[in-house]
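In what follows, a single structure is set out as structure tokens and then discussed.
Removed from the display is one protein chain of the complex; every other protein chain stays in position.
Moving on, here comes chain A:
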Amino acid sequence: MSRLRLVGVFLRLGVLNELQYRANFWIQLIRSLVNLATALAGLGVVFSQATTLDGWRQDELLALVGVYFLVGAGVNLVFLPSMSQFIGDVRKGTLDYVLTKPEDAQLLVSIRRVDIWRLIDVAMGFGVNGVALARLGSDLGPGRAAAFGLTLLAGGAIVYSFLLALATTAFWFVRVENILVVFQSMYVAGRWPVGIYPPWLRGTLTFVVPIAFAITVPASALVGRLDWPTLVGTVVLAAAMLAFSRWFWSVGVRHYSGASA
């Protein structure tokens, strides 16, 4: 419970601090709108040539764009800024202050920075999904809603674990800022269903950089294309990756305290 409160404190302070800079709100809003427009224009180009893409209809792909925004916003809201601060802290030695706090270091490292403007993307993602569902004329029943929520959470957990594991390598290599940039550029590939990519890239996006599980799977759930094995597989993978990243993190911390100056 007090951990949730801690998350709340970080979030609240993030909001309060950013609200001082009103100009930033408009800049961030424009940035989000441009991103959305680009994504929609891409869809427009594709569907002026074809009626389906890898079996996805236009409005189904619109839902995928919505999920792309949602998950991206979630990641950029806390995890990416927090991880990049963590990497900086390892380099500067200020991680010592995190490790001397009487709180779980992984938790602290994961939630310390909040980029509240990504909440705009969250709103936009829900908006796009709403429009997509309306245009599909399909009713989001409780079952599908639950599957969507579950896969969205699992997808978020998978991306988080992946980022944490990437950032944890800072304990050994110290300068790994660029590793997060690599993730961000791979993430852009998630704007399309992974099925459209050639097998080698599909494999990469599924098992190496797990964008497929984070975006394509929840989007499938939303539009009712998800089968049971994929749902179960995604949840199991999420649990496994959470466990793995936590283990890897603890190895990293041990290495840090064993060797660093």
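Following the convention adopted for this analysis, contacts are C-beta pairs under 8 Å (C-beta built on N, C-alpha and C of every residue); 3 or more make two chains touch, one makes a residue touch a chain; residues count from 1.
We take it that contacts and distances are computed from a predicted model.
*Asks:* One chain of this complex is missing from the view, so tell me which of "Efflux ABC transporter, ATP-binding protein", "NAD(P)H-dependent oxidoreductase", "Transketolase family protein" or "cytochrome-c oxidase" is its UniProt name.
*Replies:* Hidden chain, UniProt protein name: "Efflux ABC transporter, ATP-binding protein".
*Asks:* Could you tell me which of A:19, A:33 or A:99 touches the chain that is not displayed?
*Replies:* Answering carefully, the residue with contact to the hidden chain is A:99.
*Asks:* Against the chain that's been left off, what residues of chain A make contact? List them.
*Replies:* 2, 5-6, 9-10, 13, 16-17, 92-94, 96-97, 99-103, 108, 254, 257-261
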